[in-house]
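Mind having a look at this structure? Questions to follow.
All protein chains of the complex are present and in place, except for one that has been dropped.
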Amino acid sequence: MSNQAPLAVGTGMTPRSDDRLWYLTSSVLTVLIGVFGVAISLRMIFGSKISLSISSLLPLVGLHLSSDGLSGLFDLITSIVAITAGIYVYPYLAHSRSPRTTAAFIPLFVMTMLLVPMASSYYDFLFFWEAMALVSAVLVLANHTKTEALKAGMWYIFMSQVGFAMILGSLAYLSAHSPTGLLIGGSGALKGIPTLTKNIIFVFSFFGFASKSGQLPLHSWLPKAHPEAPTPVSALMSAAMVNLGIYGIIRVDIKGLGPAPIWWGVLIITIGATTAVYSALHSLVSSDIKRLLAWSTGENMGIVICALGTFEVLKSAHNLNIAQVALAGAILQLMGHSLFKSLGFISAGSVIASAGTRSLDSMGGIIHRNPISAVGFSIAALGATGLPLGAGFVGEWLLLQSLIHTLPTRSTVLNVLMPSAVGLLALTFGLAVAAMTKAFGVGMLSRPRSRGAAESAETPPWEAFTISIATLLCIGFSFNPAFVSKIVRSASQATLGVRTKGSVSILSHITLRGVGGSISPLNLGLSVVIGAILFASITEWRIRKKSRQLDVPLWACGSSQPSSKMQYNAVAFAQPLERIFNLVVATQESLGTEHADSDMLILQSASYERSNSDIFETRFFPVVARAMSNLSRLVQKGHSGKIRNYLIYGAIGFIIVLVVAR
Amino acid sequence: MSRNFIFSGLPVLQLIMLGLLAPIVSGVARQISAKLEGRQGAGVLQPYRELKKLFQKETLEPSTKSIFFTFAPYVLASTTAVISMAGPFLATENSFSSSSDLLSVVGLLFLGNIAVALAGLDTGTSFGGMGASRELTVSSLVEPTILVAIFALSIPAHSSNLGAIAAISLSKPNLIFAPGSLLALAAFVVVVLAEAKRFPVDNPSTHLELTMIHEAMLLEYSGPRLAVIEWASSLRLTILLGLIANLFFPIGLFRVGQAPILLLVSCLAFLIKVLLLGSILSLAEVFMAKLRLFRVPELLASSFILALLSVVTSYFFTATR
Amino acid sequence: MTNSSLIDLASAALLLSGVFIASYNDLARQGSLLRLQGLALAAIAFLMAFEHNSLELWIVGLLVLVVRAIVLPGLVKSAAKRIPTEKDRSHSRVSNTTSLLISGASTIVAYLATIPLSHLDSSSTTKASSIGLALVLIGVQILITKRMAVGQIVGFLVLDNGIAAFGFLATLGVPLLLELGGSLDLLFAILIMGALTDRMIVKFGTTDVDELSELGDR
Partner (left out) sequence: MSQLLISVALLAPVVASLLSFSLKKAKVTETISIITSLILLAISILGMTSILDPGRVVFDGLLRLDRLAQIMLLVIGSVSTLAGWASISYLDSMELSHKFSTNPQAPPPNRRTYWALFNIFSFAMVLAVLSNNLGITWVAIEATTIATTFLVGFKRTPLSLEAAWKYAMICSFGIAIALLGVSIVYFAATHSGLSGSQALQINVLTTHYRLLDHSAMRLAVGLMILGFGAKAGLVPFHSWLPDAHSQAPAPISALMSGVLISVAFSVILRVVAISNLVLGSSYAHTYLAVMGLASMAVASLLLINQRDYKRMLAQSSIEQIGFVAVAASFGTQLAIAALLLHVVVHGIGKSLAFISVGRVESGFHTTEISKVKGLLKNSPSVGFGLIVALSVLVGLPPFGLFWSETAVITSASRTHFVLIAAGAIVFILISSVALVRSVLKMTLGPGDLNSAIAVSRGFSPIAVAGFMASILLGILASPTNGLLMSAAHSIAGLR
């Protein structure tokens, strides 16, 4: 696992000074790009359109940039994540003594991510999209001497190639049929596309984009690549890059392809909800903190996609009012996720660096030695649970509202789908709560489970600063989402393409217009906090007045002090749910025993191993790979090196031409 | 004037009333089961005595605790209190009810659970971890059912606002006996049992380590903090019973704009309903055995199916009407 | 008239020699037949040069005579002398009868394929061009069925003779430049193949091309 980091500290090695310069430059550049991005995206959101065309760059097509509210939204999210992650770049790189490639590619990565939503023609979109994939793959592979990172990088590259092929095919066709060839700001609808083709394009582009957001069935790269990337990159990937898959779906499938049959939305909801549950389960059973967070990213994106699907269904059913609720839900969920996930990765990264492990089973007690990281992580985890007071609450609330308010229709499919979606989402929320409780409770609270955790160093000031900023952002967003009201409106207007009176008003109360429903995260949050403080002050005052006995031993059924090995660890914590859902998480356990005597009566040593596998990875992809390999063998048989066969192929071609040419 | 006064004062009134009432509900329930089991029982006021005793005891703190251990009881109490302010317990709406709805109520309940679970994990004992793990296993399976049941209830009301649901049951009582609502009721009862840590999911009075869920997390608590937790737990039970009472049988529920005297009627009706439900609960518990932990999911799954069916049927009824 | 029938005769000689080369396995005899073929080809060139009174065709004919009737068959014959082991093996993948049948089929295919061309120009020479194509196909047949390297070279030569014949018969002679370049290329190609054959004997001790299957995808 990642034992390089503590090694660097332990042996007192410090990076060379010229490397430090690289790291610092990288950090500063990333932050500057982020700041610039915030400025430019705010301009996009508040009215002024940005447009740039340079025909002397990029062969055959030229460079064309443009923007609208939607681009602004995604660029804003990316830039904010870039700023917080960018500050964290320097301490991380210096601590882990990363290769210079990492330092050089991080600002580039942010730049490509910012350019994707700005690409105005289909070609430029494809270019920046693939450039982003390439740069992020390089970043994942930066630690390629580690087997895990290498494997993760390979998976990532394969899946993103498959996804890109799907996107390329669909967008190329669309580009050919678009009157202007423009993705943003092109006037005039797509012409002359047969329904069947349109459906095929939808399916391919949807799965292509969804793959970038870690959706089934092309999701396997995400839980591998995100954890293996350097932590600031994990934050960037999990909090910003996955969003761009959503951007693609909105821009191409929802906005670009125009009026849709109802089954498109149904497909989107199905994929989103299934992924959400699937990822939540895997997140729950992960013991690697970064992996847990990565699976949680897939889960949250599933929720967003589910919201988009609801939007699509409602739009197709001409219920624009509620559709906007779903869209607002998607946008708020997206923003909330980016905030809490970047905070989560940064604080987890700081914990990993000080405790020297990524495994929850070797952590514990972080809160005592490393309170800032732990508290930061707790805020992130609260956001990830989607409960009130957390950054994920408003988005999920809006999504559920839109599902609830989907009026009963004639379509039996929808009448069954909507409640099932609610059920699946609710299960997702429940599992996410369990997963995050596990991550925080086992990892940050409780007693240290390893020496690294027990002796972990205090959070360095620079990291504490980053975590504080991200925490404040997160809390600000979760208590008063009214800040982003205008952004949401501008983005949803850009998505709908028409100016409508928004059906969601986001002020101190979030109110749905036209239907009953309102909530006030601010009031709820303040009441809970004030209430807790009141209860606490009364009771603690009482406790202080009365006698208090500190440092009593733990209750251990009367025996001596239980050792820290006797605590529940992450595996044990998740075991009941894991057992219930074993079909999906596919636990493999193996118990190896060695006996000291030949009669096998005295046990010398025992080893226990367990792992969970992604059933798509173990069942589905190998089948595809084997089929391809068999096909390949067949062709290889025809190319076994016999010159006679080769001449016969030529002769056959010759005869065919003679026959055809007549 | 008085309307506004009542409207804005109701949350506090609800909090005070429920807060004072809560221990009685568990006291009544305990007394009834004692009688049914042929015991004398400690009387319905025993919970108050216990709270007083605990509040006066000294506090023992383990060395491994952190701030989360200290604050968990207050978060639990605070979330529960906020729910008691927001819910339609005495009236269909009040000044606080527009800030929350059924979804946020569920969220707050969950938040309380997590606070306690984290406290259980915080001290680093095996029991605490075990309790937290089991608690979250149950909770995460309960959540789908609750939400789907809410969904079913929200369809006729066109809102997930608790007051709106109660109001629609009040104005159209025939909706209560619609098949959808009945199924939802059944589902809701099961999840309330699970959420209130009662039979057949959990045994509130056990301290046997193999069967504990809720109690396992609280082993390290003592003194006033334990008192807060105990109080909050009984408040939760009251709230959950109150929700069943007022969402499905909102008879006598006060509506803003009615004569203030009716508020008293509403209080009385609420008290009777909750005590009645508490009695039924303890009656049922006598005849029930606790389920094995791995049988609990089956129970919850069946209640989920009930809820799902209720949604589909209410869709069906609303669509065909 | 006699000229035309002489050309027909020469064409027939071309085809027949091709068919026999395909069915024989003896290298020396194949060399002789190849020489006969070259002579027939040169004869066609000379007859056409005579008929059209074209200097260019005379030179082409001379070139054909030197390269295809003297030098190349000579090379094959000398190779046959240098490779005594060749005699011991069965040189062909198919039996004589099969070989004859394939040649027959090739002739029919060639005839069918050149029908469109005869619509364009119904003169007898054009019709005879199907013989050229047939010879090409027979060359391909030899190329595929012979096991020995020199056998393949022979097949290649027959193929090339077929193309040359097609050129003469169908187009009243190819341009000098093309023929010059073509012959030169052919000569070089054969020399290189011969050199490779010699290396093959050194490295493998045999020229059986079926042994050459180390490279490939397995």
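Per-chain residue numbering starts at 1, and chain names A, B and C are given in the order in which the chains are listed.
One rule holds for everything that comes next: a residue touches a chain if its C-beta (ideal position, glycine included) is under 8 Å from a C-beta of that chain, and two chains touch if they have at least 3 such contacts.
All figures in this text were calculated on a predicted structure; none of them were measured in a lab.
Contacts of the undisplayed chain with the visible chains, over the whole complex, involve A, C.
Where chain A meets the missing chain, the touching residues are 55-62, 122-123, 126-128, 130-131, 134, 141, 144-145, 147, 150, 153-154, 157-158, 161-162, 165, 168-169, 172-173, 175-177, 197, 628-629, 631-636, 639, 641, 643, 645-647, 649-650, 652-654, 657-658, 660-662.
In the full complex, chain C contacts the hidden chain through residues 113, 116-117, 119-121, 129, 133, 136, 139-140, 143, 149, 152, 156, 159-160, 163, 166-167, 170-172, 174-175, 177-178, 181-182, 184-185, 188-189, 192-193, 196, 199-200, 203-204, 209, 212-217.
Following the convention adopted for this analysis, only the chains that are shown with their structure count from here on.
Rounded to whole angstrom units, the spacing between the C-alpha centres of chain A and chain C is 69.
For chain A in complex with chain C, the residues that touch the partner chain are 635-636, 639-644, 647-648, 650-651, 654-655, 658-659, 661-662.
On chain B, the positions that touch chain A within their shared complex are 55-64, 66-68, 70-71, 73-75, 77-79, 81-82, 85, 96, 98-101, 103-104, 107-108, 110-111, 114, 117-118, 120-130, 132-134, 136-137, 139-148, 150-152, 154-155, 157-161, 164, 209, 219-220, 223-225, 227-228, 293-294, 297, 304, 307-308, 311-312, 315-316, 318-319.
Looking at the complex, you find that chain A touches chain B at residues 364-365, 367-368, 385-389, 393, 397, 400-401, 403-405, 408-410, 415-416, 418-420, 422-427, 429-431, 433-434, 437-438, 440-442, 445-447, 509, 515-520, 523-524, 527-536, 539-540, 542-543, 546-557, 562, 564, 566-569, 572-577, 579-580.
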